[in-house]
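Shown here: the complex without one of its protein chains, the others still in place.
Showing subunit A:
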Amino acid sequence: MSMFPDTVAFTEDAIRNEMENEEQNLVKDLVAMSTRDRIRAIQDLPMSFEEKKHIRNQVMAFKSSKQSRQFTCFADCSESVSLFFRRCGYSIRSARQTLELWQVIMKEIGGKFGTSVLSYFVFLKWLLMFNIFSFLVNFGFITIPLLIYGPASPTVSFRGLEILTGAGYFTNTVMYYGGYSNETHVGLVEYNMQLAYFFTITVYMVLCGIALIFSMASSFRTNYVLASPASSGAWQLLCSWDFTVTNERAVKQRKNNLCVQLKESLSEKAQRELLTLSEKMKHFGVYLGSWLLSTGLTVGCGASIYYLCQYEQQRATDTASWSLVQEAETLLVPFVVSLMNLVVPLFYSLFYKFENYSSQRRQIYALVVRNVLLRMSILGVLCYYWMNVVAMNFSCWESMIGQALYRLVIFDFFFLMLGSFFGEFLSKVIGTTVLPRLGVPEFDIARNVLELIYAQTLAWVGIYFSPLLPAIQIVKFFILFCLKKVSLTHNCQPPRRTGRAAQMQTTFIALLFFPFFVGALSMVAYTAWSLTPSEQCGPFRGLNNTFSVVSVWIDDLEEFPGSQWVVWIYQNVIRSEVFYFLITLIILVIIYMFWQVSQGRKELIGLLRQQIVNEGKDKSFLLDKLQNLQKSQPTKTPKQKNQKKPKRRSDVQSSGGQSSSNAMFQAFLARQRLEEEEERRSDGGVPVPSDMSTSSALMQAMLARQRADDLVEDVYQMSDKPLSSSGALAQAMQARQRTEGPERDELYSTAGFSENPVNRSNAVMQARQARQRAEEDRMDDTGDPTSSVSNVMMQVMEARQRAEEEDRSHWLPAQPQNPVPPGSSALIQAMLARQQAGNGFDDGY
């Protein structure tokens, strides 16, 4: 009897010790880390601030005690220096946050339209920053030196149309390639314009590539690693709610949308199975038709642009000063191109009415692919025309291309504004007044992002021909941001479907990188590598190709004695095929190795997932076994709950004559109590930290199963042998002790014992009633004088069984156990309950 409180006290102590140990270990781990990692680790701890601070203080105390043994002065110094640096770092972070643009606007947009629309603005802001950076680079390294050492003055007067065409007045300015000289300026230092131009553009392109690859990789890592299309229902319930949304109307609308989606998904299940072969064929036909149509449109656009360019080229003359009409004619191509970019995507989005894509994602991807193809084909045709026609026919062809790009950028801007007017404002007006059926438009993220990507591609292509294009781009994006924000808040409603914005964003960055940036890069590289620069203008006049500026420079360097190593590197590394061959080989090997590693990890993930499923099976197996046991017991021997103390006693007395069955019974009683204790423990131990790992769950499941097996064995052994009551008791005690060991460190049970304690008192009441009924039955039975003792026993058992079945039916859904008490109070309750059980047990014998 006295062992129960002891055990509990011991358990409580053990738990406390365990926690302290854990904390000590954590502190030790943290002390071993570097300062940066330590802060990161402390920040990531799933604890409250107070606990974190406590741990942090402990770590700091530990560190200072360690250091005090060393030179105190040095330790103090290093400590204060590191503190100073840390504070500096924090204040830099603070300052950066202050500088961050449009924080309030971003919050507002997120609050009204959610994360998916916000991602467009984040992307726009990112592009804007990117352009500011590239403008600073280009302006700083190319334009400023030129401006200092005497720029070329424009030969033509300003007429106003230049703002649109970029020609005339601007032709010979720093705006374009042609305005830069090939001289080496000698001032404080020698400044070679050729080299500056070449290296600035190269470094800029390389930096762009690296930035894109990094952001793409990190985006892929966080968003695509384990993403799978499955589990939409649970996802909708638990992950789809956007906590950023704070606007009342938006919240209402979101709730409505979710409602509709859930209803749809419920009805979809029934619908999907009804699809017949003919319907499938019809769908397939529609897809085929729309793809053919869209591809046809794309090809048509490309071809018409080509013929238009040819027509324009016939009319254009190679002079520096055009007449006003001639200048205005140059606007035709950018106008048509931008018009196509505006109208054709709108046309594409009409297809959506006919195509019934099963998922919204597939529909969006189809739309994106079509738009990308269209823009690629248009840009491809233009580039081909520039490389092959303009480059041959004009004396200062780089500037001509620069002007063409300038016009494209400007017109693209006008059409973006028109697009948001037509696409959003007009459809809102139509949707609210003329055709209310259409409703207020949603913000089309895919289309808008593609427009941004296209605009950025123009800037990349133009960087070589017009180094100051990023300046135009900055103004353009800045105005666009404000415009889109106004248009969004006035014309649009929050998106109906909460799509997977993060994945879409990854796709967009990937798109920006792959066809568009790589395309622009290859175009610039081709120009620098194979085309002859124009003879009369630009920094590279007189060279065979742009790249030869490097070999000229190296030749010059050979005269300087100190720079032999540069020459050596150039000749033996940069210009040798073997070097590139080796590099390629090494990279291929590394890629192969990483690929293998990732394959291995994929397998591992699969295995781990399988393991979780297996654990689930283990658990349910264990549960089944326990339940079977409980079911099978009443047929052999009676089984008790601890609420039935008085009855149990009388049972024991009434069946006292039969020693073997009695022993069995007692063994079962002991076992029963064990089970109860286990359950109680499981309940008491429920408030485990929610971050328990799967592995510990595994362990516990295994233990629990083992224990169950042990119990089963015990039971069968007992039922085989006609044991004496004391022997059985001893065995039961043994069994109990045996199981108590593992139980002690058991924090929670793997089986589903921790059912919800709803209507607990109710269940207890019902159980009591059932028992009373059973007892009455028994009384009736024993009151019958004609029946023999065994007969009475039989009846008692039957009645009890009945009562128990009733009891269990109440007991199973709602456990009359502890209602999830927190921490130590759970322990105390468990202790009390156990004492009770012990009392019953002692009284019984």
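Points to keep in mind about this one:
Going forward, a residue touches a chain if its C-beta (ideal position, glycine included) is under 8 Å from a C-beta of that chain, and two chains touch if they have at least 3 such contacts; residues count from 1.
To be clear about the criterion, contacts and distances are computed from a predicted model.
Per the UniProt record, the chain missing from the shown structure is "Calcium and integrin-binding family member 2", taken from the list "Exocyst subunit Exo70 family protein", "Calcium and integrin-binding family member 2", "Vacuolar protein sorting-associated protein 29" or "Protein rogdi homolog". For the chain left out of this panel, the touching residue among A:Lys52, A:His185 or A:Lys625 is A:Lys52. Listed residues A:Leu147, A:Ala217, A:Ala234 or A:Met392: the one in touch with the omitted chain is A:Ala234.
Taking the complete complex into account, A:Leu262 is the one of A:Met19, A:Ile148 or A:Leu262 that touches the chain left out. Annotation for subunit A: contacts to the undisplayed chain at residues 39, 42-44, 46, 48-50, 52-53, 56, 83, 86-87, 90-91, 93-94, 97-98, 106-107, 110-111, 114-115, 119, 222-228, 230-248, 250-252, 255-256, 258-259, 262-263, 266, 500-503, 609, 612-613, 615-617, 619-620, 686-688, 690-694, 697, 748, 752, 754, 756, 820.
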